[in-house]
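Complex shown without one protein chain; remaining protein chains in place.
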Amino acid sequence: MPRPQLGESGMKPDNGISVARGPADYIGEPLPRANAVRLLAGRGRYVDDIRPPRVVHAAFVRSPHAHARIVAIDTSAAAAAPGVVRVITGAEVARLCRPYVGVLAHIKGMQSAPQYPLATDRARWQGEPVAMVAAETRAQAEDAAQLVEIEWGELAPVTDPETALDAATPVIHPELGSNLCFERIVDSGGVDEAMARAFKVVEATFLTARHTAVTLEPRSVLADFNPADRQLTVWLSTQVPYMMQWIIARHFALPETRVRVIAPDVGGGFGLKIHTYGEDLTAVAAAILLGRPVKFVADRLESFASDFHARGHRVKARMAFSREGDILAVEVDDLYGIGPYSGYPRGSANEGIQVANLVAAPYKQRIYRGRSRAVFQNKPMYGQYRAVGHPIACLTGEGLVDLAADALGMDPAEFRLRNYIPADAYPYRLVSGLTFEKLSQHEALEKLLAMMDYRRLRAEQAEVRRRGIYRGIGLASFVENSNPSSATYGQGGASIASQEACTIKLAATGGITVAASVVEIGQGAEAMVAQIAATHMGVPIGEVKVVTGDTETTPYGGGNWGSRGTGIGGEAVLQAAKALRANILSFVARLIESEASLLEIRDGNVVQVESGVVRMSLEEVARTAYFQTERVPRDFQPELTVTRSYAQKTYAGVYTNGIQASYLELDPETGVVRLLKHWVVDDCGTIVNPLLVDEQIRGACVQGIGAALYEQCLYNADGQLMNGSLMDYLVPMAAEMPDIEVGHTSTPTATSELGAKGAGEAGTAGAAAAVMNALNDAMKPFGARLYTMPFTPERILRALGKTGER
Amino acid sequence: MKAPAFAYVRPRSLGETFELLDQYGEDAKILAGGQSLIAALNMRLSAPRVLVDINGIAELAGIRVAGDGVRIGVLTRHRALEHSPEIARYLPLIHQAMPHVAHAPIRNRGSFGGSIAFADPAAELPACSLALGAEFVIGSKSGERRVAARDFFKGLYETDLRPGELLLVGDFAAIGAGYRSAFQELARRHGDYALVGVAAHAKYEGGVYSDAALAFFGVGGAPVLAQSAAAAIAGRPFSDETVVAAQRVLEQDLPTHEDLHASAGTRRHLARVLLGRVLRQLVQQRS
Partner (left out) sequence: MEPLEFMDISVVVNGTRITRRVAARQHLVDFLRDELGFTGSHLGCEHGVCGACTVRVNGEIVRGCLMLAVQADGAVVETIEGASDSGGLAELQREFHERNALQCGFCTPGMLFSAAELVARESPPTREEIRLHLSGNYCRCTGYQSIVDAVEAVCRGRSWEKAA
């Protein structure tokens, strides 16, 4: 792979992107991240690296049962243990912290019960925190936690989503009347008729396992309450500092202005760290009670048991098509089990909603019925995780498409091309009500086929098959939401920002400080901000300082989720940079009695546009405005700190599109799959830094591959997690992963000047589907198909009839 | 998690070690490489009162070739086995197995004796020891005794080691004329514990197999020598028929084992597949 270079003109990779205009153009430059250097030197600063004086360490006592009454808790032995400062139970936290209910008002019929940070009367999942021990060291806290005596009254756990709504199944929250959290139905009408008169109908049931994000840095919180000024500072490994600030202020009845949330370096998010966790709120409660900093770092075992989970869907789906190969109708029925409560504040409905909305979304099918239901379970809490629902919608739709193509003897690429939403049909409104602004599906597919040399691969596949080697090629078209509006959360009453903002100030020596509401979690948000600001201000990028992740020093915004950082956050940066640039030019124009339109900022200097002659350096501008105000005309006050904000309000989300391909080899004797290569073509509009985007896409693909082949949370009938360690929950490691080639098409969005759409989740949206289709392609000679993930050797061998078991 | 509290002692000699083991009996655990023990402590799966760290006893490490034998000291690190020219030459089966043992940082600390004494059902070295007919020398305050590998591994994490005893060395016969070795392991990811594996050591001379030791691991408890399969190939050449004959009777040799990662049927099938592959691999080795 060629080493990325930056010269005068820069080497921009050939990705067909039109770069935004700007005097010094960093948009599209594959620049290495300035804030990665300290991470490489081991000088990052994650929550657990922060050690204030007198900090106490928390360990949690957790329920060993999936469902049980808490009859009695005796903390006396624990409280007397060496090093213990305090033992806190649910009742005590409940006095300090208001309960929360994870429903969104705009999701009709959604219901959930109030939840407290620590279980009070009942524990409702194995691993639910029940008590907290605060001690001088974590080891002492764990020692004492083992001394907490709890008398349990075991209850029947609800662990099978398929039977959760049966009359015989206990209702977890009797006051809700059922275990149904919500149901979404999309129905265009005419589905049954279309299915009845179609040339053919293909159907399958798609099963995905429960997943957990496994961020390498576990969830971490450090809460520090100063009793003298009643100021609470919370260092949190979070993607959403402002959301947490609001939640903490609201639920602890603290003034928002007294709550500061700081995200230092964050060791991975992927959606895990956008939820409300009882442990975090309990740490806050403990800090308030003790007047000392309280730190909690989840260890890996408790992470498995208490991190928010995702996926775990059962989708029954069918697709009707004509003899010529046109999709006529699609129907899906999705069911998934969440936790005993809907997650707060985002709700646990989004995965299902996106499944109901988006199966076969790339295609122009208008007859569609989709249903999704989320049911409560006595299992860990459940919520958004990278690509939220899209992976399931994609594998369902793309699995059906391959079945249809196969039934017709049609090449799967040809089937897709035939059925894509026509290139001239945009903006295109789906049956589910979502609108696609503009996609580039045909172009992306053609580009993918060229990148992978599709014809040659097919020939190679046929040739090796004659020698008894079974390879498969799988395609997966996907769409992925990005730049969401308030339709996702704000309209439902959740206090989650759908806007972003940016404050840029000119420093005294001519550089700029850019405070942005986006959050850096390793994806490169700060680099993106710097590149945009430098470009639109005309300063060298080395003169840009970026500040993020602190509610006290950055403007308000939603943070990092939903692939919105660049599209929404970046636009705010762009507008702020343009506004500051305009202020500077009009100031200088006034000073030298010229016109702003005749001036420009290049390389940190205000210059004449035509001649390039330097009129003033930015340092001089700053010194004049700040120190030598006597040189400024009386009637003029230069504003050299500027804030701009931006929200996307045109669509519910600005959808992106892409396509992936997997080429794999199956060993039919052992059921082992070897991934030979993977390709992605993604359209995310304007790309600020292709180096960052491409690695985001690769990492996201690997998470999707993990879903396809490795990852599953295994529960027994009692709701006990059977594989809650890194030995038994298998995450993708380097040896089994393929090289992933990434290409782009580019359809900048018209909803912003930057034109950027999100890219962070695209890889995860389509990777599992591509692997699934490739596996089924490899198994075709055996007449076997598999739609239950992960595709373990055991499942593959069973499908091939090798194990003598059904 | 953080390990529970324990007391720690680092004896300087075998004599001191035996005194301590005798004194503390079942309350004590031996700390060698620690790659399994400390993980168990960190997960609070184990709570010994005393840890006896034998890493300071230099005489316990080392690979010695003497006559027809190779003696491996209990503290010999996996890394040493992996890179040892003596092991490659005289015990090629172990040389073949070592790259499958976890990852480099684990191999730097993990020890031969630790692997044998811990007896994880999916570990490589116990199976190799079984296939090679190793003998273990076990010491205690009351003296030494020798136990053959086939009598040493008794069940799931269960060996013939008694409280107060320390594994000292493994004695192996260097590979003889006409003998070959082969190793096959199936794991979900490189370095994982095996789903199923086989360590094979057999003579292939005059175009036929004889004296085959086929040690399967990952099959539930202790590694198992597949006697029926070995009998099925004795005196026969490598061929499709020979392989099928051995695969057919393999089921009799292996216990039924089911766990999170594979059902009994899957394991049986995979064992058959690996048997075929190891038989082929044996004849591809040069003796």
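The first chain written gets the first letter, and so on, giving A and B; residue counts start at 1 in each chain.
Criterion: a residue touches a chain if its C-beta (ideal position, glycine included) is under 8 Å from a C-beta of that chain, and two chains touch if they have at least 3 such contacts.
Nothing here was measured: the structure is a model prediction, and the numbers come from that model.
The chain omitted from view is touched by exactly one of A:265, A:331 or A:443, namely A:265.
Residue-wise, the contact with the chain that is not shown comes from A:218, picked out of A:102, A:129, A:218 or A:671.
Remark: the residues of chain A touching the chain excluded from display are 1, 3-4, 32-33, 36-37, 39-46, 48-49, 51, 139, 213-218, 265-270, 299-300, 521-524, 691-692, 695-696, 698-703, 725-727, 731, 733-737, 739-740, 763. In the full complex, the hidden chain is touched by chain B at residues 1-11, 16, 19-20, 24, 31, 34-35, 38-39, 41-43, 50-53, 55, 79, 102-106, 108-109, 189-191.
Following the convention adopted for this analysis, only the chains that are shown with their structure count from here on.
On the chain A side of its complex with chain B, the touching residues are 137-139, 142-143, 146, 299, 301, 669-672, 710, 714, 722-723, 725, 727-728, 730, 733, 735-736, 792-794, 797-798, 802-805. Partner chain A is touched in their complex by these residues of chain B: 1-5, 43-44, 186, 188-193, 195, 260-263, 265-266, 268-270, 273.
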